[in-house]
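Everything on this sheet refers to the single structure shown next.
Removed: one protein chain of the complex. Kept in place: all other protein chains.
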Amino acid sequence: MKKYIVEFIGTFFLVFTVGMSVRSGAEPVAAAIAIGSALMVMIFAGGHISGGHFNPAVTLAVTLRGKAELKDFVPYWVAQFAAGAVAALLVTALFNGKPAGGAALHGTMPSLIVEFLFTFALAWVVLNTATAKGTSGNSFYGLAIGFTVLTGAIAVGGISGGAFNPAVGLGVFVMGLENIQQLGVYLVADLAGGAAAALAFKSLNGQE
Amino acid sequence: MKKYIVEFIGTFFLVFTVGMSVRSGAEPVAAAIAIGSALMVMIFAGGHISGGHFNPAVTLAVTLRGKAELKDFVPYWVAQFAAGAVAALLVTALFNGKPAGGAALHGTMPSLIVEFLFTFALAWVVLNTATAKGTSGNSFYGLAIGFTVLTGAIAVGGISGGAFNPAVGLGVFVMGLENIQQLGVYLVADLAGGAAAALAFKSLNGQE
Amino acid sequence: MKKYIVEFIGTFFLVFTVGMSVRSGAEPVAAAIAIGSALMVMIFAGGHISGGHFNPAVTLAVTLRGKAELKDFVPYWVAQFAAGAVAALLVTALFNGKPAGGAALHGTMPSLIVEFLFTFALAWVVLNTATAKGTSGNSFYGLAIGFTVLTGAIAVGGISGGAFNPAVGLGVFVMGLENIQQLGVYLVADLAGGAAAALAFKSLNGQE
Partner (left out) sequence: MKKYIVEFIGTFFLVFTVGMSVRSGAEPVAAAIAIGSALMVMIFAGGHISGGHFNPAVTLAVTLRGKAELKDFVPYWVAQFAAGAVAALLVTALFNGKPAGGAALHGTMPSLIVEFLFTFALAWVVLNTATAKGTSGNSFYGLAIGFTVLTGAIAVGGISGGAFNPAVGLGVFVMGLENIQQLGVYLVADLAGGAAAALAFKSLNGQE
């Protein structure tokens, strides 16, 4: 149960930071730095308790790689999606409603490609910095993971919105920043990216 | 006594950076990076002597969690608030007076919510990266703690001013950047956030 | 073979981030942060498998310094250049063609100087943080190496385009961001800078 609460806390602050930064009109580089840093600090704080996933695609990748217990899979997803939704409702309440301009419009195929690629990169970094023998005991895992999201937000945020995380995807949908079709993109592409990273890791690192 | 001087030094540079960045007209992302970095470097420098709180809400959280001595509680607060006031007076002197535009205006209820949440996050990160067994010996505690403030400054600085720290709150009040009502918000919400993080930490990590 | 795939993955994400950031119209500081961070996270993730070069000039430097096997030299270059070209083709496809404005124009002599200097700095940092006895076991090598590129991109990106990496150079040429003469600059100056750093390292650190 403790692990699920930590996953809720971390995912909540990640999605809350996404929403507050975007709705406040922060310039893109500021929002990217805030979002990547939110993930970084929550991983450094919560990783020793829950593993610090805060992302259903990462939970999928870590489970496929064999470093998360199968019995935690559904509770982690529930905690993460619930945190995304709660954060979104609070952001919306603080701004007295959804954005006037409506949801962003993104091309589906480009979104699928870049969401897949950067969620692959994110899970690849997670598996190699937080679950690999070759990097055990390091002090950089949170920095590496958080700044992968920062990188993706700058590089492809304009193409897809830059979620790389289905719980963030649910959050920005509930906030009215992205439409339901884009939520579908986040679910499909991000989970596929996480799964592909797990396969790549296992074929390159063996069972360890 | 050495610990109190270190708390004074660290809090002074934090509040001085807040004031100089804002009064110089630095763009918000620059101010946020400077403020978060000021906290980070002072923690990395002073943490081994005083614990590197530089924040009455963090001192409250660490004391409740049982990792600061009760006899240090009042002297730490005195050092921190004094440093905030002295830094504010110096900033004001360097700019030949308070800002012409007067204090910022923030909604009270939104301010209370976001100050509570991000001070909770800040103290949560402090307790887990600087006082927990599971992360002992790490080299990232200053980065994690400082960048939590950076994140909050970008995400909710426009809502509440982004203090997350009653000594910073006193500083920006003395500088004329925030009014006395907002100082009240910082005292109430930030101390409540710190206390809540201590309770959350103890219930999730046990006595360790 | 595993090492070559890791070099492909890391170089691909580095060059993909370069292209997507620039083509998206990210402001220069945002692009620099994204590019430096992309290199950092890929090094933290892949360094324990392949050494995390992602740069033919770095492979040259590490080989001359005696910390990479000679038999890996050509396969590393092939993986890196192939990754740069593939990333460039994907960026171009995502933006439906090359940039309308054509390639940038840079002075040849200034470009040669700054590309040589910053690739020297980059390889100097790699050799000292990732192959030296005096820093063994550190958790900062990826941060140091990635942020050297960030520094160079801000400091001299306007002079030379800021590649410091022949595979990035091939990528930005294929993308249509730089012309073939500038690709020649990247090949000559960057490889010379990497080689010079290896010589400097060996004369200053001995054989270790």
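The chains carry the letters A, B and C, assigned in the order they are written, with residues numbered from 1 in each.
Here, a contact is a pair of C-beta atoms (placed from the backbone, for glycine too) under 8 Å apart; a residue touches a chain by one contact, two chains touch by 3 or more.
What you see is a predicted model; the values in this text were computed from it and never measured.
J.: Which of these touches the unseen chain: C:Ala34, C:Val114 or C:Ala163?
T.: Residue touching the chain left out of view: C:Val114.
J.: Among B:Val74, B:Leu94 or B:Met109, which residue is in touch with the absent chain?
T.: If we include the chain that is not displayed, B:Leu94 is the one touching it.
J.: Using the touch definition from the top, which of C:Ile33, C:Ala103 or C:Val172 touches the missing chain?
T.: Residue touching the chain left out of view: C:Ile33.
J.: Spell out the interface residues on chain B facing the chain that's missing from view.
T.: These residues touch the chain not displayed: 2, 5-6, 9, 13, 16-17, 20-21, 24-27, 29-31, 33-34, 37-38, 40-42, 44-49, 90, 94, 139-140, 142-143.
J.: Can you name the residues of chain C that touch the chain not displayed here?
T.: The missing chain touches chain C at positions 27-29, 32-33, 36, 110, 113-114, 117, 121, 124-125, 128-129, 132, 134-135, 138-141, 143-145, 147-148, 150-151, 154-159, 200, 204-205.
By our rule, only the chains that are shown with their structure count from here on.
J.: How many angstrom lie between the centres of chain B and chain C, each centre taken as the mean Cα position?
T.: The separation of the two C-alpha centroids amounts to 39 Å.
J.: At least two other chains touched by the same residue of chain B: list those residues.
T.: Within chain B, the residues that touch at least two other chains are 139-140.
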